[in-house]
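Dropping a structure here in structure tokens format, bear with me for questions.
Every protein chain except one is present and positioned as in the full complex.
Labels for the chains are A and B, by order of writing; each one numbers its residues from 1.
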Amino acid sequence: MPLLLFLEQTLNGLQFGVTLFLMAAGLTLVLGIMNMVNLAHGAFYMLGAYFAATLVPLTGSFFLSVILALLGAAAVGLLTEMVALRTLYSRDHLDQVLATFGLILFFRELVKILWGPIAIFMDVPTLFSGRVEIVPGAPYPVYRLLVLAVGVAVGAFLWWLITRTRLGMLIRAGASNREMVGALGVDIKRLYTLVFALGCALAALAGVMAGPLYVVDIGMGDDILIKTFVVIVIGGIGSVRGAFVAAIIVGMVDTFGRILPSQFGLSATIAELAIYILMAAVLFWKPRGLFPAAG
Amino acid sequence: MIGSLDRSRVFILALLAALALLPILATLGGEEFYIGQFRRILIFAIAAISLDLILGYGGMVSLGHAAFIGVGAYVVGILVHHASEETLFLGILPGTFEPLIAWPAAMLISAALAFVIGLISLRTSGVYFIMITLAFAQMVYYVFVSLRTYGGDDGLRFRGGDTLAGIIDLGDDLTFYYVVFAVLLGVLYLGRRLVRSRFGRVIEGCRENERRMRALGFPSYRYKLAAFTIAGGVAGLAGALFATHESYISPSIMHWTRSGDLIIMVILGGMGTLYGPLVGAIVFMLMEKFLPDYTQHWQIVFGPILVLIVLFAKRGVFGWVLPPRSGGGHG
Partner (left out) sequence: MAEPLLEATGLIKRFGGIVATDNLSLTVLPGEIHAVIGPNGAGKTTLIAQLSGELRSDSGTIRFAGEDVTDLPVYDRSRRGLARSFQITSVFRAFTALENVALALQAHDGHSFRFWRDATRDPALLDPARRMLDQVGLGARAHIAAAELAHGEQRQLEIAMALATGPRMLLLDEPMAGMGRDEAIRMTGFLRTLKQSETILLIEHDMDVVFALADRITVLVYGRAIASGTPAEIRANPDVRQAYLGEDEHA
């Protein structure tokens, strides 16, 4: 494979990886701390993209739209958590799967009503629409570098939050031992709501950043949701570090999986299968993922 | 207690009688359209019942069950396609129009796939199990999307394969309905024997308390794998019937959201009851068919309804008819 193509794909893989990380971080925390399977996580990815796509033309500022979209998604998340999800924490996974599946249907239809069934488009913000030659002779879209930068920045922020703040301590404790956190006299309900809203905001951020790169439509949450589940299963439920490592791996495998087959004359099917085979292999060797947090 | 058991028995008999009479009534009323509609419902009921075995009785939440329906459908579709094109599958295997060969083949291959998927998935539990079944289902889905030879994303239409044993004309709506109905009755009967057998007890025990089952001496993994395989095979049969019914196969039947629909059918009707999924399939698919007539956006109502059902009406329609379980026995 030509070196330039390799470098380009590596960057693409990293960029997709951090997008997955943004999705996975929130999902793994919700799963690890509240022991809740949230199929509707993809809906917030979708909402983030739709909000931003609508706000950018309205406000004229990409940056402002991102902030508003995140707040909007977090607000929706808060509302959903308080109205529909609270009671699910104590239920078994089947109940959670079904209820959040119901939420997917609801959100999908809501978006369809408000924005119509046809895909909408989001432009790359003009400031970042150029290309830059990070390696001579290989221009690479600035926007993708931005996505990469944002992802790494968020990763750093989460690392700081989880290892250096009291909230982070509670989150880590909660991920490995739910009862202990209650015993520490912390208002569990508030912690849960906060974690859930954080997860939604992260998913929305992923959606916003992904908007200009891929198409913004009702189905966008589905595909990335499943890949996100693959990431947290590989990374280990409840572990943000695991989510980061696994997200990068999956991002790279998925990206290279798409182009390698044609390089070697194989069918493109391998592309889609690659990450699932990876997941099956990891689970076979480590049934609880690479960095399981739960004790 | 006796009274309520009678009530559920009456309910089932009434339902089965209604289903048996439906085509005749429909023909008399000039609404033959419903025969095909209900045939489709009964086919999915068979799939839902197979899911109940592992979900309701076994407690295994599989988000990938639709994959087995899909594989069963494709086996039939591919066999008939090759027969009508007079080509060979993979260059070696001739096709066939005969359902008595195609349908069992579909069951066997679906069961084999279920065995392989179960072999890996059942090493995990809880959330991991749900995720891995979902991932496998997606894998299967994408494999079939990539099969250009058989239509890929657009699917494949085929003709033929609708004469059973050379004498029964499945092309006739009424006849095919009764064939499907007979299969449904067979599945219900065999299913009932299965859940009351020693094997059935083990499966339920594994759902109730797997740790204790192992402490008692049961190698639980083996039994769960067997149940998973059987369920996959029966789902494959449903798929085979579906393909014959539609004369069309496409990957959309095995998208993971269809697995979600199946779970809804089982819960809606009442899981762990065998007859519940039949009721659930009827209710769900009728809703799916007729709600859109009221509003294009029925899902925005259905979604929250589903949430409410999960929160407040877990036992489902048939579960409501049954007496509350004071023991593990089943009607």
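In the analysis below, a contact is a pair of C-beta atoms (placed from the backbone, for glycine too) under 8 Å apart; a residue touches a chain by one contact, two chains touch by 3 or more.
Bear in mind that the values here come from a model prediction, so they are computed numbers and not experimental data.
S.K.: Under the definition given at the start, what are the shown partners of the omitted chain?
M.R.: Contacts of the omitted chain with visible chains: B.
S.K.: Among B:Y223, B:W256, B:Y275 or B:F302, which residue is in touch with the absent chain?
M.R.: B:Y223
S.K.: Have a look at B:R9, B:R148, B:R212 or B:K289 and name the one touching the chain we're not showing.
M.R.: Answering carefully, the residue with contact to the hidden chain is B:R212.
S.K.: Using the touch definition from the top, which of B:F115, B:Y178, B:F199 or B:W320 touches the missing chain?
M.R.: B:F199
S.K.: In the complete complex, which positions of chain B touch the hidden chain?
M.R.: Against the left-out chain, chain B lists 193-194, 196-202, 204-205, 208-209, 211-220, 223, 226, 325-330.
Just so we're on the same page, only the chains that are shown with their structure count from here on.
S.K.: So how far apart, in whole Å, are chain A and chain B when each is placed at the average of its C-alpha atoms?
M.R.: 33
S.K.: Touching chain B in the complex: which residues of chain A?
M.R.: For chain A paired with chain B, touching residues are 31, 37, 84, 87-88, 91, 93-95, 97-99, 101-110, 112-113, 222, 226, 229-230, 232-233, 237, 267-269, 272-273, 276-277, 279-280, 283-284, 287-289.
S.K.: Which stretch or stretches of chain B touch chain A in the complex?
M.R.: Against chain A, the touching part of chain B is residues 55, 61, 63, 120, 123-124, 126-128, 130-132, 134-136, 138-139, 142-143, 145-146, 256-257, 260, 263-264, 267, 297, 299-300, 302-307, 309-311, 314.
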